[in-house]
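On to chain A.
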Amino acid sequence: MIKVFLPYKTRKLFDLPVEIDAEGNNLRNLIEFLDIKYPGLKQELVDDEKLKPTISAVIDGRTTRLGLIQKLDKVSEIHFLPSIAGG
Partner candidate 1 sequence: MVSKAKKSDYKVIGTRPIRHDGYDKVTGRAQYGADIKLPGMIYGAVLRSPHAHAKIKNIDISKAENMNGVFAVMTAKDLPRLTDKQRGNSEESGSEKHLSENVMAFDKVLYKGHVVAAVSANDVNTAREAIKEIIVDYEVLKPVINVDQAMDKDAPILHEDFIGDHLGKKVKNTNIATYNRYKIGDADDAFKKCDLVVEKEVELQTVHQGYIEPHSGTAIWDEDDRVKVWTSTQGSFSNRDSVSKVLNLDVSRVKVTPMEIGGGFGGKIPVYLEPIAAVLSKKSRRPVQLVMSRTDVFDASGPAPGGKVIVKIGVDKNGKMLAGYADIRLEAGGYPEAFIEAAAKCVFSCYDIPSMDIEAYDVLVNKPSSAPYRAPGSPQVAFATETVVDEICKKLDMDLIDFRLLNVAEKGTRTALGPKYRKIGLKEVLEAAKKSDHWNSKLEKKSVNGKVRGRGIASGYWFNIGEKSAVNLSLNMDGTVILTEGSTDIGGSRASIAMQAAEVLGINAESVRPSVVDTDSIGHTDVTGGSRTTYATGYAAYKAAHMLIDEITSKAAKIWDISEGDIIYKDGILSSRTDSELNMTLREFADRNPFGPVVSSASVDLEEAAGGFGTHIVDLEIDPETGKTDVIRYTVLQDVGKAIHPSYVEGQLQGGATQGIGWALNEEYFMSDDGKMLNSSYLDYRMPIALDLPMIETVLVEVPSEDHPFGVRGVGETPICPPVPAISNAVNDAIGTRILSTPIKASKILNTLKSM
Partner candidate 2 sequence: MHPFNYYDPSTVEEAVEILKKFGDRAKCLAGGTDVLVQTRGERYELDAIVDVKKIPELTSVEWTNDHLIIGAATPCYVLYEDPKVCESFPGIIDSASLIGGIQIQSRASLGGNLCNASPSADGICSLIVHEAECVIAGPNGIREIPVEDMCVGPGRNAMNEGEFLVSIKLPLKNSSFSASYERFIPRNEMDIAVAAVASSVSLEDGKIASCRIALAAVGPTPIFAEEASKMLIGKEPSEENIKDASSKAKEIASPISDMRGTVEHRKDLIEVLTRRTLSKAVERVGV
Partner candidate 3 sequence: MSENNVRKVAINTTINGQEMDILVDPYVSLLETLREVVGMTGTKEGCNDGNCGACTINIDGRIVDSCLVLGVEAEGKNIETVEGMATPEGLHPLQQAFLEEAALQCGICTPGFLVSAKALLDNEPKPSEERIRHWLAGNLCRCTGYDKIVKAVKKASD
């Protein structure tokens, strides 16, 4: 099981706790897993089969650049965050 932390607003929308458990061998399957558990959750994170440009997935402290095809083995926590850059 992987601990998943969703943005506060997504948690509010789906009335979820701070952390939820999920599984999947890659990010796509993990999100599918969540979408089955919480129907509609996928469209908060995914846009035409890509991770939304405004969302970044941080896997054990590292922001993946691979998006949905990111493999997940021996992963303990995943955070979905708004993506940010600088000046």
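Regarding selection, all candidates are chains of the complex that A comes from, given by their letters.
Please note the rule applied: a residue touches a chain if its C-beta (ideal position, glycine included) is under 8 Å from a C-beta of that chain, and two chains touch if they have at least 3 such contacts; residues count from 1.
Keep in mind that this is a model prediction, so the values were computed, not measured.
Participant: Just to confirm the interface: in this complex, chain A touches which of 1, 2 or 3?
Facilitator: Selected candidate, touching chain A: 1.
Participant: Quick one: which bits of chain A touch candidate 1 in the complex? Just the residue numbers, please.
Facilitator: Per the touch definition, chain A meets candidate 1 at residues 5, 7-10, 12-13, 18, 44, 52-54, 56, 58, 61-65, 77, 79, 81-87.
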